[in-house]
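Complex shown without one protein chain; remaining protein chains in place.
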Amino acid sequence: MSDNSFGHLFRVTTWGESHGPAIGCVIDGCPPRIALSEADIQPWLDQRRPGQSKFTTQRQEPDSVEILSGVFEGRTTGTPISLLIRNVDQRSRDYGDIAERYRPGHADVAYDLKYGIRDYRGGGRSSARETAMRVAAGAVARQVLGAGIRIRAALVQVGTHRIDRGRWNWDSVGDNPFFCPDPETVPVWEAYLGAVRKAGSSVGAVVEIVAEGVPPGLGAPIYGKLDSDLAMALMSINAVKGVEIGDGFAAAALTGEENADPMRMEDGRLVFAANHAGGVLGGISTGQALVARFAVKPTSSILTPVASVTRGGENVEVSTRGRHDPCVGIRAVPVGAAMMACVLADHLLRHRGQTGHDPRLA
Amino acid sequence: MSDNSFGHLFRVTTWGESHGPAIGCVIDGCPPRIALSEADIQPWLDQRRPGQSKFTTQRQEPDSVEILSGVFEGRTTGTPISLLIRNVDQRSRDYGDIAERYRPGHADVAYDLKYGIRDYRGGGRSSARETAMRVAAGAVARQVLGAGIRIRAALVQVGTHRIDRGRWNWDSVGDNPFFCPDPETVPVWEAYLGAVRKAGSSVGAVVEIVAEGVPPGLGAPIYGKLDSDLAMALMSINAVKGVEIGDGFAAAALTGEENADPMRMEDGRLVFAANHAGGVLGGISTGQALVARFAVKPTSSILTPVASVTRGGENVEVSTRGRHDPCVGIRAVPVGAAMMACVLADHLLRHRGQTGHDPRLA
Amino acid sequence: MSDNSFGHLFRVTTWGESHGPAIGCVIDGCPPRIALSEADIQPWLDQRRPGQSKFTTQRQEPDSVEILSGVFEGRTTGTPISLLIRNVDQRSRDYGDIAERYRPGHADVAYDLKYGIRDYRGGGRSSARETAMRVAAGAVARQVLGAGIRIRAALVQVGTHRIDRGRWNWDSVGDNPFFCPDPETVPVWEAYLGAVRKAGSSVGAVVEIVAEGVPPGLGAPIYGKLDSDLAMALMSINAVKGVEIGDGFAAAALTGEENADPMRMEDGRLVFAANHAGGVLGGISTGQALVARFAVKPTSSILTPVASVTRGGENVEVSTRGRHDPCVGIRAVPVGAAMMACVLADHLLRHRGQTGHDPRLA
Partner (left out) sequence: MSDNSFGHLFRVTTWGESHGPAIGCVIDGCPPRIALSEADIQPWLDQRRPGQSKFTTQRQEPDSVEILSGVFEGRTTGTPISLLIRNVDQRSRDYGDIAERYRPGHADVAYDLKYGIRDYRGGGRSSARETAMRVAAGAVARQVLGAGIRIRAALVQVGTHRIDRGRWNWDSVGDNPFFCPDPETVPVWEAYLGAVRKAGSSVGAVVEIVAEGVPPGLGAPIYGKLDSDLAMALMSINAVKGVEIGDGFAAAALTGEENADPMRMEDGRLVFAANHAGGVLGGISTGQALVARFAVKPTSSILTPVASVTRGGENVEVSTRGRHDPCVGIRAVPVGAAMMACVLADHLLRHRGQTGHDPRLA
């Protein structure tokens, strides 16, 4: 058991604090002879990198990744892969106040309640900075999965504004600072978030992740279900408050007739006429697209003073100045995709361990 | 790693198929000297037992639990607790059809895709019958947690009908066959579900679980968060498609100001003026009520024929006759509460392992 | 983590006390579609069964195993396999004394020091009765490994009497009550142990296990080494005080020249001219025979009074009457072989999980 690890056969352990010298991860169990270099990882980190638009925190981190072990002559060796990113822009002075005053809605108070000590600089371990290592691990997971499995993510709701799903266009996702798949929604969010930012406020968001090419058979009932592992993985991302698969909460309002995904054999292959299930039945992938969604709450760093307490037990009002994310959901998009990649890589190895069969080769 | 286990220090492993001779579980890591007998478990199983109203399956199972190990003279010994329930009402003839014809929306096809073999009788391992062992394990977890931590659950939505939260009354939950906390909604659901049942249809539901008296400090960032473990635990319940904590998906539409839970010291104790967070910050309990919700899809067993395929690859229409649950969400209520009890017991032991401190004694 | 489980992908959880209603185990992760019935398990249990000669305890247990789950129409389904053995001969009256008086050299006192409670009947959880489930699990592991991997064990030392390794004959092992591979040593042990038994004394023993046909590549450095997992598995057997692989402790006295196992390619296959390593290099199997040995201490149940204390803290003299094993090492022989089978099955699944390759097919 390890509280800072996830996955079982493709197992990722992360470490590091926001303002320590570095953050890093160790990936254990990676198959041998997989092509891997820093160039396979860096582009994904660049997607998540802060400071790329005015809608994310202005902290400047190149997030330049180093591979310290587990790779030899451009190939994985089957031994643990150690990845390291030096922290560069640790302006500790920005955060002096939070040593003593708990931000309402932030993990500050909870860490102190649990551990009686806390690296408060930049949020310490609870900072979203940790998610860089999820993205790095996800990049390795993608190498393991191979090109046949395509994992993409998009932002589908910002505050009260949702996209129009009828206009969904994956090609648009890379064209705007929001990972928005609906081009017409981009200016709406731009204006909306601009106002939120100026007000020193913040809003929540919803992220959707879709994996295509997932072979059937991944996931292991009852407690190693593909969807329960996904739920764990996504809920562990900072600020996430809800996770759903396929129709998710909307399925509660459906009848059995509406929810059934009809099946047919076509040219010797199993095809489904709908995907309410989001690609999972009984915790096992069916070969359909795997669809997950998660809700991100608004960051607690806001200008408006809110009633709070100090470490010493005094009542105070707390407001947060300095750089922050008006919508942390934006940078959660590549993080969510990375977590799905890791979960799939883990289940691929688990499946072939138990069955001796690689479902990608079916 | 074990796909049929959950929890780490309070660890539950379940086994058994719907129509095998028995189902059971092994609970490992239970603290010693906890009072435990069958009488502590049976009442919780009785809540989940099928056939208690016309709104759940008519299968008749007394679900009579036996303790086979780990208890001596009425106290746990610290060794594994083995629980067993004999299956009594396995009418295999009811299910003959499903050996060959996959029910759309059911795990039948997924099990065959994964394993190439499947105990089809009554759904085999994918049957909701397995959840009896979750309830039994949850009863043991409650003994570990003690009376100071109170875990209750209720049904808050059936199909398209939600309760009025303003009328929430915990005392009503035991008074109706739906675990409904809103007395005025009971007749609405009764009429609605009666019609669903007569039509041989089914509907989904939403369950809410609330734990009061949870001490602060439970849960371990980053990947052993209390909420991510809860998400895993709840998503692993049959037919669950979504999980949320506190405001959940609604948090996406909030601003930071709306979402902040103000804090105050009152009489030397930390109190919160709101609970949007649902009792968890940074993956750690804060001492507020822990609130989770999950969505259950409609069961796939319906009278209306739906396009499907056979094991042999032929196109067919499948409809399900015989006993079934018009709303499996009803029986998921005690199951959800049991899962929360197990997660809390596990995290209590984990917390005192790392910190040496029992937060209930604070 | 589970203190009553071992293995990772082929994972065995045992439960039960000596004088409870039953003992059992759950095997999780077994590959699907493996032929399995009670008839595959019972013969191995019969080897370990007590009361077969005057040199083992006279407790009469048929050790009749029931498969309660995970097998359908004679094949494993990939779901957990639950095995159960009812306890039949629990003569609790034999053991009344040990409720209060700790046997020197026995786990009695340690369980009380740890848990503050103990099922003292027949040794409770610390009884060698638990090893029946190891043998049952080992039988399932053998089915997974297949006929190409042959695991045998023998007793090579009883008290001060060792076999002559030059006379080693596997065919003899089944011909005598000691699993002795040296026919000429059988009468020596018979006379020696007869005297030990009459004196109400006991002696230790050494068991050797040899697995042939083990494919190369099993075992995972650094902490999942085949030999370190074997060491853990064998040391966990009751009364074991030492484990060695290949030349073991004798290797300490060798030079590098003596210890090197020369390699040659012969007919395109790698062959070794010696096997000091016992089939493992760097924690990974080489394709040579896997050789392990373990030392079993004498049982603490002896007639001679030894100074001891009571639960209440009084000084007493303790001697044990009633049935006991003059040499528990005898019944440890099939247990050791079973543990090696389980470790190999686990590593086979782990290897193909990580590499996607079944080394038996090379």
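Here the chain labels run A, B and C in written order, and each chain numbers its own residues starting at 1.
Keep in mind that, in the parts below, a residue touches a chain if its C-beta (ideal position, glycine included) is under 8 Å from a C-beta of that chain, and two chains touch if they have at least 3 such contacts.
These figures come from a predicted structure and were not determined experimentally.
Chemist: Considering all chains of the complex, which shown ones does the missing chain contact?
Modeler: Answer for the hidden chain's contacts among shown chains: A, B, C.
Chemist: Which of these touches the unseen chain: C:21, C:51, C:183 or C:216?
Modeler: For the chain that is not drawn, the touching residue is C:216.
Chemist: Of the residues in chain A, which ones touch the absent chain?
Modeler: 1-5, 8-9, 11, 13-17, 20-24, 26, 28-29, 32-33, 66, 68-70, 72, 75-82, 114-119, 124-125
Chemist: Mind pulling the chain C residues that touch the left-out chain?
Modeler: Residues 1-6, 8-9, 14, 102, 104-107, 109-111, 113-116, 125-126, 130, 157, 159-160, 196, 201-206, 216-225, 227-236, 238, 241-265, 268, 270, 273, 276-278, 280-287, 295-302, 304, 306-309, 313-315, 329, 350-351, 355 of chain C touch the chain that is not shown.
Chemist: For review purposes, identify every residue of chain B that touches the missing chain, sorted by number.
Modeler: Counting over the whole complex, chain B touches the hidden chain at residues 1, 9, 29-32, 78-79, 221, 349-350, 352-356, 358.
Definition applied: only the chains that are shown with their structure count from here on.
Chemist: If you list every residue number at the chain B and chain C contact, are more than half found on both copies (same) or fewer than half (different)?
Modeler: same
Chemist: I'd like the Å distance between the centres of chain A and chain C, where a centre is the mean of that chain's Cα atoms.
Modeler: The answer is 45 Å.
Chemist: Could you give the separation in Å between the centres of chain A and chain B, each centre being the mean of its C-alpha atoms?
Modeler: Between these chains, centre-to-centre, one finds 26 Å.
Chemist: CA centre of chain B versus CA centre of chain C: separation in Å?
Modeler: 39
Chemist: Can you list the chain B residues in contact with two or more other chains?
Modeler: 1-5, 8-9, 14, 114-116, 125
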